[in-house]
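Have a look at this one.
The complex appears here without one of its protein chains, the remainder shown in place.
Moving on to chain A:
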Amino acid sequence: MGIATLAAVSGNVDILGYGLAALGPAIAMGLMTAKALESTARQPEVAGQLRTLMLLGIAFVEVLALLAFVLCFVK
């Protein structure tokens, strides 16, 4: 693919940016859920608290991906 072809790539390029921006939060959410599951398996009696804490953490991480999503629309 020559440089001319590369320059001609058009369409909604924002999507690529969003894909990149979603990578970090995706890894973070996966880690968080995995850890919460692991802790729940170790100590099932605090499952409720762990779930709340996990959702809180996910809410903070989620903002990063959503920011990128909103910025797609800002021209």
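Throughout what follows, a contact is a pair of C-beta atoms (placed from the backbone, for glycine too) under 8 Å apart; a residue touches a chain by one contact, two chains touch by 3 or more; residues count from 1.
Convention: contacts and distances are computed from a predicted model.
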Record-based protein name (UniProt) of the chain missing from this complex, from "ABC superfamily ATP binding cassette transporter, ABC protein", "Branched-chain amino acid transport system permease protein", "ATP synthase subunit a" or "Glutaredoxin domain-containing protein": "ATP synthase subunit a"
Chain not shown: contacting residue from A:Val13, A:Ile27 or A:Leu55: A:Leu55
Those residues of chain A which, in the complete complex, touch the missing chain: 48-49, 52, 55-56, 59-60, 62-63, 66-67, 69-70, 73
